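Just passing along the structure, written as structure tokens.
Of the protein chains in this complex, all but one are displayed in their positions.
In order of appearance the chains are A and B, and numbering begins at 1 in each one.
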Amino acid sequence: MKTIIFKTASSYLLPLLLLFAIFILLRGHYLPGGGFVGGLIAAIAFVIHSFANGIEKTRGIIKFHPGFLMPIGLALALIAAIAPLFTGGALMTGLWFENPVPVIGMVGSALFFDIGVFLVVVGVTLTIIFTISETI
Amino acid sequence: MLLSVLSGFLLAACLPVIGKQIKGNLSILLSALPVILFIYFLSFIPGVANGETYHFTYNWVPQLGINFDFHLDGLSLLFTLLITGIGSLVFIYTSSYLKGHVYLDRFYGYLAMFMSSMLGLVLSDNIITLFIFWELTSISSFFLIGFNNDSEASRKSSLLALGITGFGGLFLLAGMILLGYVTGSYSIVELMGQTELIHNHPYFVLILFLVFMGAFTKSAQFPFHFWLPGAMKAPTPVSTYLHSATMVKAGIYLLARFTPVLGNHEYWNTTLIIIGGVTMLYAAIHAVFRLDLKGILAYSTISALGVLVFLIGLGTDDALLAASVFILVHALYKATLFLVTGIIDHETGTRDVSQLSGLNKVMLPVGIAAILAAISNAGIPPSFGFLGKDLIYEATLHYGDWAIVLTVAAVLTNICLLFAGFLAGIKPFIGKLPQKYEKLHLPSPLMYIPPMILAGLGIVFGVLPMIIDSPLIKPVAAAILNTSPDFHLALWHGWSVVLLLSTITIGGGLGLYFILKPSEGLLAKATRFEPISPMSIILRCTRIFESTAKGVTYVLQNGYLRYYVIAILTFLSVLLAYKIFKGIDLYVNFGKLTEITLYEAIVLAIMAVSIVFTVFTRSRLVAVAAMGIIGYSICLIFLFYSAPDLAMTQFSIDTLTVILFVLVLYNLPKYLKLSDTGSRVRDGMLALIFGGLISLLTLEVLNEPLEREISAYYAENAYTLAKGKNVVNVILVDFRGADTMVEIIVLSIAAIGVFSLLKLRLKSIEKE
């Protein structure tokens, strides 16, 4: 699988796919997409890269163990979930900023929750795939 | 009153803590508890003698009508006195009998627990608490019988006892609940007023049966008698306490207690007379052939219990009076004989009656007690037993048409009982002392004084019946009869048929004693009938039950995953098929179907082919690839039918799954053809049937109107409440956000699981 073309392509594909994944994530509230799909696409991006360049290279790009994304994502989702409690709402009530942010649109706690989901999905998928390819 | 009942439990609870300190001579101090209780209950005699009853109520579970209602009348008083009185003597006796035993504290704990349960049982007015105490006696007796827990026989017989009495207990509970249901009351006192209602209720027979089962198992009536001889494995104080005076009498107590409620009915009387009669004869004859002292006593106890049941069954005033007296008579002489047996066993190390004789020369006081008890047992004047026996004959003689049959049965029983009593009480003490026993000496007074007291009482009550006549026996009879009887106990009734019968009994018994010498041969003759005895039959049933259970377990829980799956699926298929073909007419509304386009048909065709490939291919790689194609086809279906989110997710996941499989599969072996054609065909049939049923079910559901209330809510509020326009995403991150939260947690756990499975080395792996 480690052909030159695949290698070259994958190094361009990675940032592109990641960007696409984030795009999917952010537009999820209005159009098809969201944290789950975005996370999966991002994970696939890394997997393709690792197929082309070997797992060590890919891990070099990420710099830390993907497993760490899981607690970060869980924490973010949890914060988004309990934030309304501090403003007097019930658990998981949506909180929204007054004004829309350019490009992204309305920003609210739901978005942070979705980002949390995104991070967890990336973390889980990469942990699984990397662990397997390393031990085989 | 509550304290007096529960004090035993309190003591038992304290013993594990303080037990170690009192193990030595101090253990006799524990006897203070039953003695104090005995005195406490004695103080009720004057009141009860005047016809008063005492009632105490403590709330426990008022919502269910379960309270600690204690009711003290003549019958309860007699039993409490027996329990605490004999209890005191047994406590004292034990301190010497089990001196220095490692688990002496434990033994006292069980004894105290048992005493409390018995007290609770005889004092409860509430029938549910009665049942609870009833079960507590079974449980504490289980510990007592199995006290020598390093002996297998002992464990076995305690299990048997628990099994039988516990089994009966369940019947009793059912009976009690039914009684409560029928009358709306759980109080015995209140039940007494509703005899008419109960007698005429359609459940009456059932209640009767259930209560009888409880009483018969507990009081070792035929055919449930066999646990009692087995229970003789217990240390002798236990046999004395449980199996002569108290626990086995619980069934008698129950019957006596319910006589005013359920009694005086044809069924009640006939059943009790038959069961009691059979038991007393059967056990009495058995007792004759035993060699083991405790075996003799066990069977004669069963027989005596049979007599009691028989008397309660007769149900006449005379009979019930006789029963009241006989309870006391029997408790006194049987406890004595048991205690004496314990001493003999303790000193000589044997209980084989054919080897024992002449012990009077070395332990005269014990001998006196034993002989007195045997006399009382035999009903030789002027003992208390004579009184008891007279009353029994009086009762049978006046029982209408069957008087002769019943009297003959009673006489026969009494002859055998007399013989058994002599065998146990007199034979070991008279005659020539064998040489090996010459060095024996008298045990500690703590051991021989209790039986002497009991035996002495047996004579004193006989000579001076007025001591207990109106204070004790009369209230008992009053409680059973629910009226006030008019009688006076007397030793001498003048010349009568009864006296003649007594003489015949004594003569017959003595004759038997001189003719029949206990020997191994006789025992062997008796044991020939063992295979058809109720015990063997029930044990055989138990074994069949066990092996059936094992067989069923082996079939159902065989450890092969696919058989579980097959069982579940078959059941489900049958259920579904029944439902579908029974009540539903299938039809397809072609007008409502969406039309098929070409590309959809192609996708579905590809899918069908892939499924077939996945199943039948020999190569794992092909199977995985085909599986991937199925996934992508599903992705397309989602796309065609307005589910872009699903399509995207399915696509990504499918990709990742295939990658996963390919990564792992290289390290797995090739497919093996493991199953034969037969099982393949079977599984294939089952799978097809189940798949077909699912299809039919789906069709059927599609015909039902769709409830879209929830979707409508989300559709309307997605933007207004959650400011999102992709409804699916809004549901995921907002409306049902908590679910998603849990989901990502589960995902993380799966990842951690994979990580640890692969990274952490098992020991066996490291060897490679």
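One rule holds for everything that comes next: contacts are C-beta pairs under 8 Å (C-beta built on N, C-alpha and C of every residue); 3 or more make two chains touch, one makes a residue touch a chain.
Keep in mind that, in the parts below, contacts and distances are computed from a predicted model.
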"Na+/H+ antiporter subunit C", "Xanthine dehydrogenase family protein molybdopterin-binding subunit", "MxaK protein" or "DNA-directed RNA polymerase specialized sigma24 family protein" - which is the UniProt name of the missing chain: "Na+/H+ antiporter subunit C"
From B:197, B:608 or B:738, residue that would touch the chain that is not displayed: B:608
Hidden-chain contact residue, picked from the options B:211, B:245, B:322 or B:646: B:646
Where the missing chain touches chain B, by residue: 559-562, 565-566, 569, 588, 593-596, 600-601, 604, 607-608, 611-612, 614-615, 620, 623-624, 627, 630-631, 634, 637-638, 640-646, 649-650, 653, 656-657, 660-661, 664-665, 667-669, 671-672, 674-675, 683-684, 686-688, 690-692, 694-695, 698-699, 701-702, 706, 708, 710-711, 714-716, 718-720, 725-728, 731-732, 736, 739-740, 743, 746-747, 749-751, 753-754, 757-758, 762, 764-765, 768
Interface residues of chain A (partner: the chain not displayed): 30-32, 36, 40, 121, 124-125, 128, 132
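FYI, only the chains that are shown with their structure count from here on.
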Chain centre separation (chain A, chain B; CA means) in Å: 62
Residues of chain A defined as touching chain B within the complex: 24, 28-37, 40-41, 43-44, 47, 67, 70-71, 73-74, 77-78, 81, 91-92, 94, 96, 106, 108, 110, 113-114, 116-117, 120-121, 123-125, 127-129, 131-133, 135-136
Of chain B, residues touching chain A in the complex: 644-645, 648-649, 652-653, 655-656, 659-660, 663-664, 666-667, 721-726, 728-730, 732-734, 737-738, 740-741, 744-745, 747-748, 750-752, 754-755, 758-759
